[in-house]
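First comes the structure, then the notes that go with it.
A single protein chain has been omitted; all remaining protein chains appear in their positions.
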Amino acid sequence: MRQAFTILTLLVAAPVFAQGSGPIPELANQQLADPKKEAEATNLMHGLRCIQCQGQSIADSDAPMAATMRAEVRQQIAKGEKPETIRKWMIGRYGEWVSFEPEMKGSGLLLWAAPVLLLLVAVWMARGLFRRRA
Amino acid sequence: MMAEAGLAALWLAAAMALLQLAGGLSLIGDGKLASLIRPAAMVQGALCVFSFCALIWLFWITDLSVLLVASNSHIDKPAIFKIAGTWGNHEGSMLLWVTVMALSGAAIALLEKRIDAKTLGATLGVQAVVSLGFFAFLLFSSNPFERLVPAPAQGAGLNPLLQDIGLAFHPPTLYIGYVGLSVAFSFAVGALLTRQVGPAFARAMRPWVLGAWIFLTLGITAGSYWAYYELGWGGWWFWDPVENASLMPWLAATALLHSVSVLATRNALRAWTIMLALVAFAMSMAGTFLVRSGVLTSVHSFAVDPERGAFILTLMLVYTGAAFVLFALRIGTVRQGEPFQLVSREGAIVANNIFLSVILGIVLIGTLYPLAAEALGDKISVGPPYFNKATVPIALLLMLALLLGPMLRWRRDEIARHKYWLVGFFAIILWSGVAVWQFAPGVGIFPTLGIAFALALAVASFVPLKGRNLLRTPLPIYGMVIAHFGLAVSVFGMASESGFSKESLTALSPGQSAQVAGWTVKLDDVNPAIGDNWVGIQGEMLANRGGKTFALHPQSRQFFQPEMQTSEAALLTRWNGQLYAVLAQPDERTGKWQVRLWWKPYVTFIWFGGALVALGGLIALLGRMLRRPRKPAKNNWASE
Partner (left out) sequence: MTRPWLLWLPLAVIAFIGGLAIYGLLVPKDELVRSAMVGQKLPQFALAPATAGVQGLASSDMADGKPRLLNIFASWCIPCKAEAPHLETLKKAGVEIDAIAVRDRPEDVAVFLDQFGNPFRRIGADNEMAVQLMLGSSGVPETYVIGSDGKISYQHIGDIREEHVPMLLEKLAEAK
């Protein structure tokens, strides 16, 4: 645990993989004019995983690919696409891995059922404690 | 010479642990060696302290013939970082771990008078077993005193970024918390061995749980703030595996802290308390493993080493496996505790335990899920959207239970007795919920409920003081009140930050300004800046709101050796929030500077609340230590 969060430093510090040089896509660091659409985009960006980083979302990354993905999200939102459609589009490019929110089907089903199952098991286990009336 | 002396002390300390174990084992038979236990524990503590001081000394004088010093220090390093360098690396931090562990053992041997000699002997025996594992780890795979021949002329230098005062204290804080949990583990196993699971045992274990919990709370709070200002995107919690690894022991410790109180005062929840103590230790080991081994991809992983991970994993599996086998075999013979009704203080604490355990379960499952999926050939990610959706509702339920819990009587109570309070809390929740919904439509359900519940809890947390003589109220009650209030403050900050933050991403030329949440931020100029081991740029910004102007100086730094780039956010703290400014790279197309601005209302409440929670713990701990209960605890608030 020693370096728990502190290592963040190193991350921002991500090894400067040579990343070349090029313009940053227009909408990567530029908000949409409509605050509602921007909020939708931001929300989606926090749920998409940066391809070139160690587990950051594209909303929290300086990597060029994250910038490209942010631009893509904003463009599609601006065009009126639903966030869910865009998420699917990204999954169509990089597989389930790119989404921080696993699908509620297949292997993801157990994950989403976990909170309810755990709660039921815990209550069931605790039920015995109250049985005897004082 | 010093290095050899330190190493020798370490070996001797390990021998003392062996002696301590032998004493513990003899309790099974004639107990002839039992008199060895206490002195062995004390000598072990002294030897470890000597060894640790030896390592500090070596770092202080920068003895480059010691491998660890040579690879982590540098002659020109500032003195404070030379000393912090002692534990700012794997070997040194493990030495700190065993030192704190040995000191805890010595403290128990010296001070613990509440539990019977046999249970104490068993506890120290178990502690010796745990220590031996870490001694083996240290001596066989992480020897901090290894010599380097020939000695280099100058050291490699600590990673410049790690030269941060935060780094000097954050990891040891978490480690001390983990050691505290290992002590609680030893108590629990010791009590299981002698079947003395009762209030005396709970009172003996409680300060250790409380102490561990204080350190874990501080560690997580500080780590979160650190992430917030270092990462440069304004986030303060990412549900990253390493963060989860530190959160899980905290959740278990929080549940344990509450159930151990029930056991201490009401002699109930025996099996449950024992199990939580084992789980808390297991989680701290699992967390250490996750961080050390690198089996999960993390933002924060660094200096991972699968071999060391394997060692920690082995220790974890052996200790917790054996403990849970013992638990399964023995706990059936532990007499069930005192009964209580659903509506009672015990009932509320059971609810607290259920919710905390469920959150713990969710975090554990979510963290390990990608690994399990990978084993089945699936590549998936589990991140913030899942964790937020899954844990926040449970956390809100926990807050609801917390509104009423502390004012309930032990054993049995009637809801009707508290109906005015209930109506009052409901009114606060309704009023604030509607207010948020009215004035800030579009703010999600979680932030809205978070704010409403936090306000109700802020009031509810003080109710236990009602009708008390404030001068004669025991410190633990104050501790509880402050901790619960701190939680309300922290949740308020989290909800406010996630619901009401304002963001402005722009590109500015010098002279231009941008607006965010009523602030006008002007980029006056961008100048080069130079540090000891970096070069960079510094933005000269002026933030203006309501006629007052403040200077901000965000930086973008390029370090060499090792090469890396960081952005140093500039934070302007007002009582009601923080302005967070980042200067990023220039836009190649336009030559303008990218500027990211956030106004984060009440964001500082998150960490301020966390500090209050820890302070509450500290006050409770002081109360327990100053007023050692010589007589059986009475059935009142004082015994909470």
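Going by the order they are written in, the chains are A and B; count residues from 1 in each one.
Please note the rule applied: a contact is a pair of C-beta atoms (placed from the backbone, for glycine too) under 8 Å apart; a residue touches a chain by one contact, two chains touch by 3 or more.
Remember, predicted model here, so these are calculated numbers, not experimental data.
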Residue among B:Phe50, B:Tyr229, B:Phe324 or B:Phe550 touching the omitted chain: B:Phe324
Absent-chain contact - pick from B:Leu368, B:Leu465, B:Ile537 or B:Leu622: B:Leu368
Candidate in contact with the missing chain, chosen from B:Leu25, B:Ala107, B:Ala136 or B:Ala310: B:Ala310
Selected residue (touches chain absent from view) among A:Ala39, A:Ala78 or A:Ile91: A:Ile91
Residues belonging to chain A that touch the chain removed from view: 18-25, 51-52, 64-65, 68-69, 71-72, 91-95, 97-98, 125, 128
On chain B, residues whose C-beta touches the chain left out of the figure: 271, 275, 278-279, 282, 286, 289, 293-297, 306, 309-310, 313, 316-317, 320-321, 324-325, 327-328, 331-332, 336, 364, 368, 371-372, 374-375, 379
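By definition in this document, only the chains that are shown with their structure count from here on.
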Whole-Å gap separating chain A and chain B, where each centre is the average of the chain's CA atoms: 24
Residues on chain A engaged by chain B in the complex (per definition of touch): 1-16, 21-24, 29-31, 36, 39, 42, 46-47, 49, 53-57, 59-62, 95-102, 107-108, 111-112, 114-115, 118-119, 122-123, 126, 129-130, 132-134
List of chain B residues in touch with chain A within their complex: 87-88, 90, 93, 159, 161-162, 164, 166-167, 170-171, 174-175, 178, 219, 223-224, 226-227, 230-233, 235, 238, 240-243, 245-246, 268-269, 284, 287-288, 291, 297-303, 339-342, 347, 350, 353-354, 357-358, 361-362, 365-366, 369, 373, 376, 378-386, 390-391, 393-394, 411-412, 442, 503-507, 559, 562-567, 584-585, 587-589, 594, 596
